[in-house]
Every structure is written in structure tokens, then in C-alpha cells.
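One structure is given here, and the rest of the page talks about it.
Not every chain of the complex is shown here; the ones you see sit where they belong.
Letters A and B mark the chains in the order given here, with residues in each chain numbered from 1 onward.
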Amino acid sequence: MLRVAILGAGRIGKIHAANVAGNPKAKLVIIADPYGTAAKDLADHLGCEASLDPVAAIGRGDVDAVIIGTPTDTHVSLMLHAVRKGKAVLCEKPIDLDIAKVDAAVHEVEQLNGRVMVAFNRRFDPSARQLRRSIDAGEIGDVRQVIITSRDPGMPPREYVRHSGGIFRDMAIHDFDMARWLLGEEPIEVMATASRLVDPGLAELNDFDTLMVQMRTASGRQCHVNCCREAVYGYDQRMEIFGSSGMLLNENLRPTTVRRWSKTGTEVRDPLLNFFLERYAEAYKAEFDQFVDAIESGSPMPTTPHDGRQALRLADCALESALTGRAVKV
Amino acid sequence: MLRVAILGAGRIGKIHAANVAGNPKAKLVIIADPYGTAAKDLADHLGCEASLDPVAAIGRGDVDAVIIGTPTDTHVSLMLHAVRKGKAVLCEKPIDLDIAKVDAAVHEVEQLNGRVMVAFNRRFDPSARQLRRSIDAGEIGDVRQVIITSRDPGMPPREYVRHSGGIFRDMAIHDFDMARWLLGEEPIEVMATASRLVDPGLAELNDFDTLMVQMRTASGRQCHVNCCREAVYGYDQRMEIFGSSGMLLNENLRPTTVRRWSKTGTEVRDPLLNFFLERYAEAYKAEFDQFVDAIESGSPMPTTPHDGRQALRLADCALESALTGRAVKV
């Protein structure tokens, strides 16, 4: 039975807390959040302890693992504190917005043989896993091109954008991780372009809302990523992998399988599931399941701090490319 | 070069005339229609002769084959006249509305070794042919159930219905032919139900607008047919064949492959092609091609007067079942 502390009782903390509570191999011991009554409210609902002090929660003798869902700028210190105390860690991404700080943290975790998993939830989606399994099974031969479409249903609050690190680091970072995972090789060159087509006012924050990225690996495999902060038809998450003997696509999820036929259109399907909490509900569950399984079995973490570092590095390169109009070597 | 006379210059005569004119193995000699200027107008457009006398057209020495697209009650006499003159015949269905008259005609054609093909256009549709080819290739093992959906875009004119023989004989007759062709066995029992859900006024004509038919063969294969005179979303033509090792479906045709995504619906496709002239344009071409090929090669006609007779017999049985509420033995 893995005894778990949740750090951060916000939107993502709630998801993790529910999954811990529902997992028969885990026990939710404590939820810690320094802000107001968030931890208490959530703990009362799930029947565990609450605290205003994440550091203290990490230190408890009856806690084996911590899940870090606090604001990004606290990730590194909490992660390192937990690793030093010998606790396993599931840390939300990005590890940090500053690649130097991330490099130092990854280095220390590796020195200490820390057990840290970075929460790239999309890798645990059943359809994404099937893509990876099909590639591994040789269904499409050698991978040639990967095409990733990733559009959010609507602009996040301005306040979020101000502190998020920008669209490359808060949104496309997921797609950079997918790209590495599906390409099966590291991208060595990044070309990007970015625009403000949804909200021209983002210029004051030096941010963008619409982007395209193009990458290649040493052997010449190619990847395209497109993102937009707003798609009126819903949260659009598609992937295509084209190989020497076939192609794989995965489509969006919808609440039902109903199709409608009328005078004005045929085969009309439901709108898409609205956003990541609904779209990736199963993925979040599977992510925590695999975290528990890796700890129990002592096998390698399915995603590592190195993965978190690489995705951030690609985001930084893409931003540089978009600003300079040059291909950037990774 | 097959020299062809077209009898009847109406809607279906025009289709046949254009296909004859466009076929490099055939020559359109004459179009005959006793009504007004229809034959002349069409002949002028296509560059052939016109006549008001179908019987005379059949008799011409420079005519090898006739296509009969005149009103139903003239089919038998024109067909028999042509057969007696040694001409090949492509005859629109139904052969006649009276099964006794059809039986006599089929008997005479067979006695004379007449070369007659009945125009069941749907058998020549590329998707329908693929269904039959896939069944023949053993793709789905033994056929167990056939499900045929057949809905027209809208009610025909009242005047048409008055003389058509009713929904079972003018509309479902196509589906009875499909049923026999796809089942690969003759239906031996028919159960039907019919309603007036589109136009209650059809009661004065003792006709219906919405029906379901259920049939079985001697070995126990089953077939369901559903028809309706009106589908607001267009001409709906689908078939499903379920077998011991798989299933085949064929979907409707549309003018383009575009799909639309908006706030209100996703994957929205075009409306269906409106009606049989558009939907089966390729089938009409292929039907004539195979008529020519059968004549040139001396091989059996792809559809025979016997096929026309059997489809009408099933229509009669279905009507009787709908009126009596009993299963009718064929």
C-alpha cells in the first residue's frame, strides 16, 4: 500500500487526489496547500488529513510518495526536498520555466537516484498508448513523419498566460513530449513560426496564440506540430504517424457515438469533450497506476526528469526560432 | 458495333441514350417515342434519327438491339415483338404489374431463346458489385442476414403512384432483386407490414408510404428490407450483409469528401446525392456496358426476365402479407 501526500489542492490536485483515493494499491494520507481552505475542503471530501504546509507533509513518516501539483515556481524545491527525504515523486510539468534550474535539478535527482516521474499525462491515454504499441509492433515499419494537432477550446485567463511561460512552454510542451515519444529519436533541429490571430493583445506579454513547429531527427525523421489557443469546435487532439509500411491516426473522443442526419448535414457527431480534464480523465488514472506500479516493482519510471528537461529545451528552441526566423539546433 | 434503338424518350430513356452515345462499342441509330417532340428533341441533341413509332424502330434492318424505357404497360408487347424479330432487349423493370402476364412473357422469351436483360440498375453499382465480389470471395463466410435500407428523398406525384402498382411493386421491387442477389438463395417466405406515415391520403389509392419486409430462405438465411417514400436527408441506399466470418456494409455516396467542424457539430458531411439518376449514374453506364459485352461474347445476360419475374412475385407476396397479417409462402 503506497501512502501518498498530495501537494496543491487546485484543479490538477483534485484530479490526482481522486485517483489516489480510488486506487486499491494506494492510500491518500494528506493534502497540503498553503492557500486558504482548499486542502481542508478536499481532504474532508475524501476522508484524509489536511495541512497548510507542503514541506511538513513531505517529511511525515507515514508518507511514501508525494504528488506535486503546486504552482510551477515551487516544483523544483519541493521535488528536491522529497528526493532528499527518500520519497518517490510524481511532479506536474513543467519542472520549471528556467532550463538552467531544470538542468541542476535533474542532475541532483540523478545523483541521488531519486524516484521521480514527470506527469506527461498524454502518454497514458489509451489511444496514445496504442499508437506507441503499434509502432513498436512494426505495424507501420520505420517512422517517417509525425503530425500533431493540439488546439485548446478557448483562451486561458490573461493572468494565467502572464505566468505560464507562454504558449511554447505551457501548451506546446505536451506536444514536444509526444513528438519525442512517437518519433523514437531526439529532434536535433527546430523551426517555428508563431502568430497572434486570436488575441492581438498578447503582444504586451510577448506571447502568441497560434503556432507551427517543424523538427527533424539525426536520421531525417520529421515532425510537425500545430497549436492554437482557441478552437470553437472543442479541444482538438490528434496525432498521425506515417511510416514505411503504413499510417496510424488517432481521432478525438466524444461523449457518445451518436450520428445525426438531417436536411442540412449528414453523419453529424457530438462536439468534442471540452478540455483536458474530461479528455484525459482515463489518462490521469493510468498515469497514477503506472507510478504506483513502477514504485512497487522497482522498475524505471515511465517518464523521467530528463523527459521533462528535453520537452522544455525543445520549447525554448522553438520560441527562439519563432523570434529569430532561423532553424535552431537543439 | 452494336446498333441500338431507344424506345421511350423520357427521364430514363435520356439516361440510356446518353450512355449508348458515349459507348465506343455501340451506335445510337434511332430514338422512338409516340408522344410529341420528345424523341426528336433528344435525337437532335445526340445526332441520330427520331421516330414516333417504336414498333417500326424495332423492325429496322440496321437495329441490333432495343432498349425499352416506355410506360410499364407497353413493356411486354414491345419486348416480345423485339424478341420475335431476333433483337436483343434491355427492358426497364417491372416487366409488367400482372404476374400472370409476366409469366407468359417470360415463357415465350425462354422458348424463343430471346436475348433479354432486365434493367436492375443497382446490381451494376460499383459498391454493390464489390459486396457481391466480397461474398463470392468468401470474405464473410456463409451469409446469415441481409439488411437493406431504401428511402426516397420525397413522395412521387400522386399521378405516378396511381399507375405505378404501389410502393411494393414500383419501389421495393429493386430491394427484392437486391435481396435475392445478395442472399444467394431464393426467399421462400415473406412477412410484411406497411403504413401511411408520410401521406395518410394514400388510403384512397390503397397504397402505403412506409414498409418493412422480412424474408427467409430454405436454409434459414434472413433478410430485412425497409422503405420509405420520404427521407428529408436525401436518397438513402444502404446494404449490410452479415456472415459467419464477417460483415460488409455499403454507405451512401456524396458529391464531395469534405467534413465540417463547428460549434454545433463535428464531422458534418454533405447531404446525399439527391436521387437515383445522380446516385446510380455510374451503375446505368455499367449496366449498358455489360449488356453490350453479353451480346458480343454470347454469354448469359447478367439479369434475366426470370429475375424480373421473381422480384415481382416477392412484391406481390409482401403486399399480400401486409394486407392479411400473415406470412406468405412464395
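As a working rule, contacts are C-beta pairs under 8 Å (C-beta built on N, C-alpha and C of every residue); 3 or more make two chains touch, one makes a residue touch a chain.
Since this is a predicted model, take the numbers as computed values, not measurements.
K.L.:
Beyond the 2 chains sitting in the coordinates, how many copies does the whole assembly comprise in total?
P.N.:
4
Basically, only the chains that are shown with their structure count from here on.
K.L.:
Could you state the distance in Å from the CA-based centre of subunit A to that of subunit B?
P.N.:
Using C-alpha averages as centres, the distance is 58 Å.
K.L.:
Once bound in the complex, which stretches of subunit B touch subunit A?
P.N.:
232-234, 252, 254, 260-272
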